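What you see is the complex with one protein chain gone and the rest in place.
Labels for the chains are A and B, by order of writing; each one numbers its residues from 1.
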């Protein structure tokens, strides 16, 4: 790989993809359900980072459309996370026999 | 064989039961590493588009009714996305509304003057809650010119709401009509405005240019109210306070 290809845009975008991968790995291998929900959020943040870093340009203003997509994505992520947490809480409330901590 | 992928049923209560064998975990790690390498490789080898939609947005910005391009995209050029996003929030709100067990005649907010919130809480209430609400209002207003807007404002106001209603002194009645109206007013106003402007301009959500900034502020205000109420509900439903008021009263 040529060093000249490593523009800041590529480096930020690659970190976004790394976050996506870390989140995906966490979703699969971390046993705790709350951490799985957090892992999904980490994946989302990775994608948002990719979007935002691809919007920034050296000579012109940043492209607002990816920023708007990120804002919409954040709201949707909040909704999904809240629904997941709520379901976990209800499942815990209905836990069979022995009480969980 | 496949049923327990993503999570094991037992692991919700006992995380130690959800641990994968090391060999499988390593295999997953290697696969995901390969996937990420492939994606980064694709990024490096593919030229980025020269400007995205930046030029198109800035050429139409003066017709949008706001100066902040992100707000223009969210509430004018791609307002339909935002409308659906508000609908997504409504789904979660409906799920978390407590079951109807009490009469509807109760008022939205109940105050218990006798309860003592304690020194720290009462001073937080006195100084932080009003500040948060004013900052929320500012965020909403400034969204037209600089970063800010309905979601940021809603989040701040929801913060104030959490501060107020996790307190023993104040309780919100989530089964009142008023609370449900607050939850759905954002979507309601968005659809009604979209329809109303269509009578004038012919296209759904196409604002008459002269009134665009006023209509955007109107829709954003309604959306802020719904977002703040929904976030407050999400917190209260997941954190599990307020059970008493809503189930036994």
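Please note the rule applied: a residue touches a chain if its C-beta (ideal position, glycine included) is under 8 Å from a C-beta of that chain, and two chains touch if they have at least 3 such contacts.
Assume contacts and distances are computed from a predicted model.
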item	value
Among "ABC transporter permease subunit", "Heme NO binding protein", "Nitric oxide reductase subunit B" or "Multicomponent Na+:H+ antiporter subunit D", UniProt-listed name of the chain not shown	"Multicomponent Na+:H+ antiporter subunit D"
Contacts of the hidden chain among displayed chains	A, B
Residue in contact with the excluded chain [from B:38, B:168 or B:196]	B:38
On subunit A, residues whose C-beta touches the chain left out of the figure	13, 17, 20, 24, 27, 36-37, 40, 43-44, 46-47, 50-51, 54, 65-66, 69, 72-73, 76, 79-80, 83-84, 87-88, 90-91, 94-96
Missing-partner contacts on subunit B, residue numbers	2-7, 9, 12, 38-39, 41-43, 45-53, 56-57, 60, 76-81, 83-85, 87-88, 90-92, 94-95, 97, 99-100, 104, 177, 180-181, 183-184, 187-188, 191, 194-195, 201-207
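Here is the rule we go by: only the chains that are shown with their structure count from here on.
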item	value
Residues of subunit A defined as touching subunit B within the complex	1, 5, 9-10, 13-14, 17-18, 20-21, 24-25, 27-29, 31-33, 36, 54-55, 57, 60-68, 71-72, 74-76, 78-79, 82-83, 85-86, 88-89, 91-92, 95, 100
Residues of subunit B touching subunit A in the complex	6-8, 11-20, 24-25, 28-29, 32-33, 35-36, 39-40, 43-44, 48, 51-55, 57-58, 69-70, 72-74, 78, 81-82, 85, 88-89, 91-92, 95-96, 149, 151, 227, 231, 234, 237-238, 240
